[in-house]
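Every protein chain but one is kept in place in this view of the complex.
Moving on to chain A:
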Amino acid sequence: MPSEETRERIIKAIDLGRTVLHYGWIPFIIYIGYTRSNPQPSLIKLISPLA
C-alpha cells in the first residue's frame, strides 16, 4: 500500500492529466492534423464551418 503522501501525489497527477486531456486533446489533434496534412490547409478553413 503506498503511503499517504504518494497517494495524494498520484491523485493530483491523475487530476492534472485529466484536465490536460480535457482541454488539450482537440487542440492536439488539430495541431497534428494541421502539421501533417498534405497539402497544408489554411487556418480559416480549419475553424469556420462555412469557409
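The working rule: contacts are C-beta pairs under 8 Å (C-beta built on N, C-alpha and C of every residue); 3 or more make two chains touch, one makes a residue touch a chain; residues count from 1.
To be clear about the criterion, contacts and distances are computed from a predicted model.
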| item | value |
| --- | --- |
| Hidden subunit of the complex - UniProt protein name among "Translocase of outer membrane 40 kDa subunit", "Vacuolar protein sorting-associated protein 33A", "Large ribosomal subunit protein mL38" or "Thioredoxin domain-containing protein" | "Translocase of outer membrane 40 kDa subunit" |
| Sites on chain A contacted by the missing partner chain, in the whole complex | 2, 7, 10-11, 14, 18, 21-22, 25-26, 28-30, 32-34, 36-39, 41-42, 45-46, 49 |
